[in-house]
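Have a look at the structure below, then the notes.
The complex appears here without one of its protein chains, the remainder shown in place.
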Amino acid sequence: MKYVLRRLLFYVIAAWASVTLAFFIPRMMPGDPTSTMFARFKGKLDPAALDDLRAAFGFTDGTLLEQYGVYLGNVLRGELGISIEYYPATVSSVIGNALVWTLVLAGVAVVISFTLGTLGGVLAAWRRGGWLDSTLPPLFVLLGAFPYFWLAMALLFVLGFQLELFPLGHAYDDRIAPEASWAFFSSVVGHAVLPAATIVLATMGAWMLDMRNTMIAVMGEDYIKLAVAKGLSPRRVMLRYAARNALLPNVTSFGMALGFVVSGSILTEIVFSYPGQGYLLLQAVQSQDYPLMQGLFLTITLAVLGANLLVDVAYAWLDPRTRQG
Amino acid sequence: MSDALLTVEDLCVDYVTERGWLRVVDKVSFEVQPGEIMGLAGESGSGKSTIIQAILRVLKAPGVITGGTVRFDGKDVLALDKRGLRGLRWCDISLVCQSAMNALNPVITIGEQLGDAIEAHEGVRRSQALVRARELLELVGIEGSRVHAYAHELSGGMRQRVVIAMALALRPRLVLMDEPTTALDVVVQKEILQQIIRLRRELGFAVIFITHDLSLMFELCTHVGVLYAGRLVEHAPSQALFERPMHPYTLGLMRSFPDLHGEGDDLVGVPGNPPDLWKPPKGCRFHPRCPQAFADCSTRAPQLRALVGHRHAACHLVDQVDQLDQLDQLDQVDQEESP
Partner (left out) sequence: MDALLSNRKALFGGAIMVTFLLMALVGPCFVQDPKGFVGLPLQPPSLDHWLGTTGQGQDVLAQTVAGARSSLSIGLIVGFSVVAIGALVGTTAGYFGGWVDDVLSTVINVFLIMPGLPLMVVLAAYLPPGPGSIALVLILTGWSWSARVVRSQALSLRRKDFVAAAQVAGERPLRIIAVEILPNMTSLLVSAFIGATNYAIAAQVGLEFLGLGEVSAVTWGTNLYWATNDAALLTGSWWTFVPTGLAVALVSFSLVLINTALDELGNPRLRSERAFVQALGLRAISPDEPTPVVRRPS
């Protein structure tokens, strides 16, 4: 419990740091990007609305500290301003709509990739130098060397455009109403296969190598030797003794790598025109929609922090030493 | 002696490395009778642990068994396949690791670790195995309710007892103990040793006990073997060895005592360091450190020879003269040496 609380404190600090970073970045930049930003609103907004927006971003006449206070209050209330591209929708509502898709896609893909990769690492390490160990890791290192979005392009090109096995983009078929129907559900799954496969292919190797290396370290421990000496079945020694212990450090690195994976999945979304955070991010970049960009930065960062908290809870639950400590 | 429980004959073990094959255990032979405690002593690197791990065939890379035989109750252990070994392991021979700290899996309960061997070998259900695990804990003086505890919740002494309880789970006939008390403080050490003696009396298993603390060994063992640089240099009933060591190295070991940490690598009684096994000294491997070495020692390796009273020693001093004269001579040397 103490462990989880300590981690919780860290996440509060991290969240505060990212929110503060988002506040200072526009104010520290060379030139005057904020006026450029508001200049883009002119013509779209009446002066009163523009003032509201300034206030929402904390660009008031007050001192920097006062501005910061206003901004923090807004963020805490979930007010991230108004999107330029999707005017007059608020940034929060635009992001909210897209968040579900990213969570589902990245979430499912990451879980599959971590599970498969970890299992592969366990098996490769158990028979070190065996055929599995000498084929899979190099193959996945090679795959991992390609940029995610390039793998996405290649998969989409071959399986989507050339062989026409998969839809070419979007989260579901436009002709199907988004409702709780079998047709809609299967369409969503069909559209998610390629983007998810891309993320799995690109990230699996890293989990596998990590797990393989921690497995090898764990397999040098005395309790493994003792488990073998006990005449237990190889499966039990491998899973209950070696893998169960090797999983712990791997869960930690899983949390650490989440941010990286999310970044990659964002680029993957772009290739598949998948209506998630990545797609929004591209829109925001192309139309220089600064409020949306910052909103996305905050949302994605906080989501990653939240996911890390979950990982920590899982860790605490997996490791009896922290469970009781 | 065909009634021996374990017969090790001319056992050789090599480490296979980039530099080549390194002989770390060289033609070691000994027997263990049912119910006896046999001790193996020697500095670190002398091959003690390697020998007992080789007996169970759990010695890891780079270790390879390169010669000799190991018979347990007539079974040729070196000829067994994986399946046969699983049948031998724990049912017949069990192991107590050097450090109880690392011998227990930190993420599963000790009850599960005590029980899983029973489950695996006797095919009983988990609940039943857990009942047995409780009994085992009580056998070594730990409350049965601690089956739900994890290793980190126990003190060092308790952990070591758990490991001993684990080794007795299937009532094996031979327990291999690799320095089971090294990491513990003196008081706990005493308790554990007494427990081992009591358990052996009650359950009647035989033990191979490894330590570099000879005084401890005399207290515990019926027979003691002394290893130097992978070779057995002396082997005798413990009482006889205590009263009259035949090999100068044994004498040195007896005069030294382990340091406070129980590591005891610096042997006060034997100046110098154990030899580099890549370039072992010619002749007797101990001669560069031997206070009684003479010309023959650096050219000819002494063989382990049977002497009166079931004793064996590998030393030219013993070979040279008639056995009884030799004992007198050793006595004199002894007196000259000690102030």
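A and B are the chain letters, set down in written order, and residue numbers restart from 1 in every chain.
In this text, a residue touches a chain if its C-beta (ideal position, glycine included) is under 8 Å from a C-beta of that chain, and two chains touch if they have at least 3 such contacts.
Every value quoted in this text rests on a predicted model; they were computed, and no experiment measured them.
Enquirer: Using the touch definition up top, pick the residue from A:204, A:296 or A:316 that touches the left-out chain.
Expert: A:296
Enquirer: Can you work out which residue in A:71, A:86, A:101 or A:149 touches the chain that's missing from view?
Expert: Per the contact definition at the top, the residue touching the missing chain is A:149.
Enquirer: Quick one: which of B:29, B:66 or B:256 touches the chain that's been left out?
Expert: The one listed residue touching the chain not shown is B:66.
Enquirer: Which of these touches the unseen chain: A:64, A:111 or A:256?
Expert: Hidden-chain contact among the options goes to A:256.
Enquirer: Determine and list the chain A residues touching the chain excluded from the picture.
Expert: Listed in rising order, the touching residues are 10, 13-14, 17-18, 21-22, 25-26, 29-31, 33, 126-131, 133, 141-142, 144-150, 153-154, 156-157, 160-162, 219, 224-225, 228, 234, 237-238, 242, 255-256, 258-260, 262-264, 266-267, 270-271, 281-282, 284-286, 288, 290, 293-294, 296-297, 300-301, 304-305, 308.
Enquirer: Using the touch rule from the top, list residues of chain B that touch the missing partner.
Expert: 12, 14, 16-18, 21, 23, 26-27, 53-54, 57-67, 78-82, 85
One rule holds for everything that comes next: only the chains that are shown with their structure count from here on.
Enquirer: Just curious, how far off is chain B from chain A if you go by their C-alpha centres, in Å?
Expert: Between these chains, centre-to-centre, one finds 54 Å.
Enquirer: Mind pulling up the chain B residues that touch chain A in the complex?
Expert: By the definition above, chain B touches chain A via 53, 56, 58, 60, 85-91, 94-95, 97-99, 102-108, 116-117, 120-121, 150, 152-153, 163, 166.
Enquirer: Can you tell me which positions in chain A touch chain B when the two form their complex?
Expert: 221-223, 225-233, 236, 240-241, 244-245, 248, 318-321, 324
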